[in-house]
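Just one protein chain is left out here, and the rest sit where they should.
Chain nomenclature is as follows: A, B and C, assigned in order of appearance, with residue numbering initiated at 1 for each chain independently.
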Amino acid sequence: MGHLVSARLKVGVIGAGAMGASHVATLAAGVPSAEVTRVFDMDTARAKEVASSVGAEIADSADALVDGVDVDAVVIASPDFTHVALVLACLRVGKPVLCEKPLALSAEEAHSVVDAEVALGRRLVQVGFNRRFDPGFRDLKRSIDDGSLGEVRVLHGIHRNASSSTSTDDAGLVTGSMIHEFDTFRWLLDGEIVGIRVESPIVGGFRDPQVATLWTSGGQMITAEVFVNAGYGYDVRVEVVGTGGSATLEPRTPVVRRIAGSAGSMIGSDFVAHFIESYRLELAAWADAALTGTVVGASAWDGYVANLVAASGVRALGSGAREDVEVPERPGLYA
Amino acid sequence: MGHLVSARLKVGVIGAGAMGASHVATLAAGVPSAEVTRVFDMDTARAKEVASSVGAEIADSADALVDGVDVDAVVIASPDFTHVALVLACLRVGKPVLCEKPLALSAEEAHSVVDAEVALGRRLVQVGFNRRFDPGFRDLKRSIDDGSLGEVRVLHGIHRNASSSTSTDDAGLVTGSMIHEFDTFRWLLDGEIVGIRVESPIVGGFRDPQVATLWTSGGQMITAEVFVNAGYGYDVRVEVVGTGGSATLEPRTPVVRRIAGSAGSMIGSDFVAHFIESYRLELAAWADAALTGTVVGASAWDGYVANLVAASGVRALGSGAREDVEVPERPGLYA
Amino acid sequence: MGHLVSARLKVGVIGAGAMGASHVATLAAGVPSAEVTRVFDMDTARAKEVASSVGAEIADSADALVDGVDVDAVVIASPDFTHVALVLACLRVGKPVLCEKPLALSAEEAHSVVDAEVALGRRLVQVGFNRRFDPGFRDLKRSIDDGSLGEVRVLHGIHRNASSSTSTDDAGLVTGSMIHEFDTFRWLLDGEIVGIRVESPIVGGFRDPQVATLWTSGGQMITAEVFVNAGYGYDVRVEVVGTGGSATLEPRTPVVRRIAGSAGSMIGSDFVAHFIESYRLELAAWADAALTGTVVGASAWDGYVANLVAASGVRALGSGAREDVEVPERPGLYA
Partner (left out) sequence: MGHLVSARLKVGVIGAGAMGASHVATLAAGVPSAEVTRVFDMDTARAKEVASSVGAEIADSADALVDGVDVDAVVIASPDFTHVALVLACLRVGKPVLCEKPLALSAEEAHSVVDAEVALGRRLVQVGFNRRFDPGFRDLKRSIDDGSLGEVRVLHGIHRNASSSTSTDDAGLVTGSMIHEFDTFRWLLDGEIVGIRVESPIVGGFRDPQVATLWTSGGQMITAEVFVNAGYGYDVRVEVVGTGGSATLEPRTPVVRRIAGSAGSMIGSDFVAHFIESYRLELAAWADAALTGTVVGASAWDGYVANLVAASGVRALGSGAREDVEVPERPGLYA
C-alpha cells in the first residue's frame, strides 16, 4: 500500500495566523492527498502550537521551510507584504505554491511573479481566490455558462464584514477586500474588467462602505458594495442579470427559527467559517494538481490582473472618476 | 343614514387605459369613501366600457369632466403629456386631483403646478407615487425610522419589467420608470437627491438596462438598476444598509411549489397587479383626505422634485458624468 | 348618479368585539358596495364607539337590528352561542347574513339552520370561513386545481397562535380553532372529511397543542397541528403533497432585516391583521352577492359539516381513536 503514502504531498505552511492555522487544520482534517510537515511563523510560539496540533514540525525560517527536503509544496498565509518574495523563492526551487490573496501589494510586484514563471517556462503558482471553489459560486457560474440567463448585462455584488482588523484604510478596502470581487467577476464572466470607479458615501474619515462601478470587456456593468464594518455579520451575495433572467447567490443557513415575533436564520461573522468548504476544496484541488504537476484555480496572471484592477480602483478612489484598466497581452503560458 | 351617502367623494377619472381602468375598478370595489361618477377618454368606446362597468357616465371632454357638477375630485391617468394642463384645470376650479406619475414632462412644467398651488394658497394635488402606500415599502421605511438600521449609508434599488410598451427610449427609462425610484428614495430617507449619474452597459441601441448612482443630502449613496425588458417578470426590490444592519424588501408570493427539481414561487409580470393593494390604499387615502380638505402622499412639490431629478438623470445619461440636482427652496406651502 | 348610491347594501353588525369592530372598520374603509348602518353589542358603550367611528347608529337589541328598515343584511360577530338564533332570525325576515365561524356550537344546532334554509327554499347564509378568500390560499388551491401537483395524497396543516383567550379548553381547540382547518381542507380538496383522530402530547392539564389526523373522501390523509399558545406568533401554513409535486403556503412579510447575526422577517401575533385582506375580500364578495340575491363562500351546509367534523374531533379527543364523520346527503339547495 506504500504507493498511496508516497503520493501524499508534503506541505509547508508559512504564516500561522487565523488563515494559516485554518489552512493547516483543513489540510490535516480534510485533504488526504496532503500532509502538513512544516509550519513557520515569525511568532515561534504560535508556529509551534499550530504545527504540533497536526504532528508537524516548525521551520527555522521561511526560507528554510521553502528549501526543506520534507516540503514538496508551500502554502503562503503570511502578511501580504511578504507574499511576492516568498512566491519567488518557491519558484526558484521549483515548488508548487498556493499564495493567499493578494498575490502582491502592487501590480508591478505581482508582475515580477508572472515574469519569473514565464522565465521558468512552467506554472507553479495558484492564488488563493477561494470563491472559485465554493459550491454556491460554482452553481452561480453554471447558471451563466449554461445560457439560462441569456446574455449577461449587469452584476451586483455585496461584500460585508461585521468588522475588519485588516482592511482599515481607504485603499486597503480595495486591495484587501474588494480584490475578491475583481477576481470573482473576471472568473464568473470569463472576461476582463476594463474600467472601474470607486466611491464612498463617507467624506472625511475612513471611507467605508465603498461603492464600485465596473465595466467589463464583455460589455457588462457591475455595481459592488464593500462594507467592512457592517456590524451584523459576514455577508457575500451576487446577482447576475441577463436577458433571460437573473440568478442570485444568497447563502442562508438551513435552520429557520421562529421565536418571539421573528422568523430568522443565523448570519455568522467569521469569513473563514463561512467559506470553510471552499477552502477545503481549494486546498484539495491544489494538492491534487501539485501531485500531478499542474496548476488549477487562479493563476499568477489572475493574481496580477486582480492587483492591476485594484490599482485602478485605488486611483479611482482618489480621482473620483472612472479609471481604465489596461491589461497587457496575456503571456502564452496562461493561455 | 343619508349623511354617510353624502360624504362620498364623487370622482371623475380621465384616461381609461390600463392604469385608469384599474383605478376606476379599484375605486368602485375597494374605496367606499369615493364613487366614480364620470370617465373620459379620447377613445369614447373605451371610456364607455370602463364607465358602464361601475355605473358611471362618460364625459364629453376632459374639461367638461373637470368642470362637472357631479365631479368633486379628479383622477388623471391620461397620457403623460396631458398631465400638467389637466392638473392646472383642476386647480382653477379648486378640485382635489390625484395625478399619475410623472406630474409633468419636464421640471419647468411641473413647477408651474407648484406655482399655481402656491398662488392658490392651498394644496389640492397628490402625485401617484403609489409605493408610499405599499405595506411592504411602509414596513421598510419603519425599519429606517425606528433606528434599527442605525445610520443609513447605502441603498440598492432594483426595478425590472418583463417588457415595457411605455418606457421605450433612453430618456423615457429615466423619466417614466426610474422616476419611481427617485420619489421612493426621497421618501424613504426623508432627504433630497443632490446628484445623479445614469449609465448603461448598452452602447448603441436602446440603453436598457440603466444603472444609476445617486447621492443624497443625508450623505448616502444609492445604486439603482432599471431594466424594462428583463423578461422574467416584474420585480421591484430595495435594500437599505446602515451602520446597524440591513433591511431588504423582496416581495414573494406565499406559495412555494416543489416540482420537477425546483422549489419556486411565481413572479408576475403585471405591475398593476403587483402593487394593486398600494393603489387601493393610495386612492382611499386620497379620497378620505379630499373629503376633509387635506392632501396626503406625494405633493406637487414632490412631483416637481422627481421631475427635477429625472431631468438631471437624462442629462447624466448624455454626459456620462455626475449631474447635480439643484433643488430650490421649498415653498412654505409644502413645509 | 343616485342609482349607485341606492345599490349600496345597508349592513347591521351584531357584536362589536375585536372581530366585529374589525368588520365594521373594513366595511367602511374597504367595501364600497356596503355601508354600516347599525351596530349592536350587549356592551352599549362599545357599540356606540364602534358605530360612531363610521357614522352608524346603534340598535336597541339584536332583534331590532335584524328587523330594522335601514338594515338590508346582517353580519354576526357576537359570541358563538348566539349565532344560530340570530341566523334563524335573519332567515325569518329574509335578510342575507354573514355569520362568523363557527355557525353553531353543535352539529345539531347547525343543522337547524340548514333545515330553515331548505324550508325557505333559498340560500341567505354565508359562514365566515375567511381563508377561502385569502389570496395565498386561493393560489394554493389553484395549484391543486390546475393539476400541477398530480393526484393529491397528503396534506399537512399548521395553525398556531401566540396565545388565545378564546380557545381555552380541550374541546374548544377543536370547535373554535381547528374548525378553520376542517373547512380549509374540504374546500381545498373539494371533498369530505370522513374520519378524524385528535391527540395531544399533553396528558393532564390543557391539551394544547393538538395533533389531528384526518381522512378524506378523496383518499387523502392529513396531519394538522393546532397550538394556541405557541408563543412566538400567529402562524398558519399548509403543505399539499401530490404525485406531481408539493405546494406550501407559508406567508412571509416582504422585508428581511439583517441585524446582529440574524436575517429575519417579522411574525405578527394578531390573526385579524394577518388575514385582514381576506376579511375585506370576504365582506366585499358577500355584499356584492347579497345585492344580487346570491350567496358565495362557505354555505350553511359547509358550516354544518364543519361542526359535524368538529363533533367527531371532540369525540376522538376523548376516545383516543379514529372517529368516523358521517355526512348526510347534501340537500339539493347546496348542490
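Operating definition for what follows: contacts are C-beta pairs under 8 Å (C-beta built on N, C-alpha and C of every residue); 3 or more make two chains touch, one makes a residue touch a chain.
Everything quoted here is computed from the prediction, not taken from an experiment.
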| item | value |
| --- | --- |
| Contacting the left-out chain in the complete assembly, out of A:17, A:191 or A:244 | A:244 |
| Full-complex contact with the absent chain, from B:205, B:261 or B:332 | B:261 |
| Of C:17, C:150 or C:191, the residue in touch with the unshown chain | C:150 |
| Residue in contact with the excluded chain [from C:42, C:93, C:211 or C:291] | C:211 |
| Among A:37, A:126 or A:200, the residue in touch with the chain that has been omitted | A:37 |
| Those residues of chain B which, in the complete complex, touch the missing chain | 231-233, 235, 252, 258-269 |
| Touching residues on chain C - with respect to the absent chain | 150, 153-154, 156, 158, 160, 199-203, 209, 211, 213, 215, 219-221, 223, 225, 227, 229-232, 235, 241, 243-246 |
| Contact set of chain A toward the excluded chain (per top definition) | 1, 3-5, 7-8, 10, 27-35, 37, 54-57, 70, 136, 139-140, 143, 148-149, 244-260, 266, 277, 280, 284 |
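Definition applied: only the chains that are shown with their structure count from here on.
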| item | value |
| --- | --- |
| Approximate Å spacing (C-alpha centroids) for the pair chain A, chain C | 57 |
| Where chain A and chain B are represented by their mean Cα positions, the distance between them in whole Å | 44 |
| Inter-centroid spacing, chain C versus chain B (mean Cα positions, whole Å) | 36 |
| Junction residues of chain A - those touching two or more other chains | 231-232, 235 |
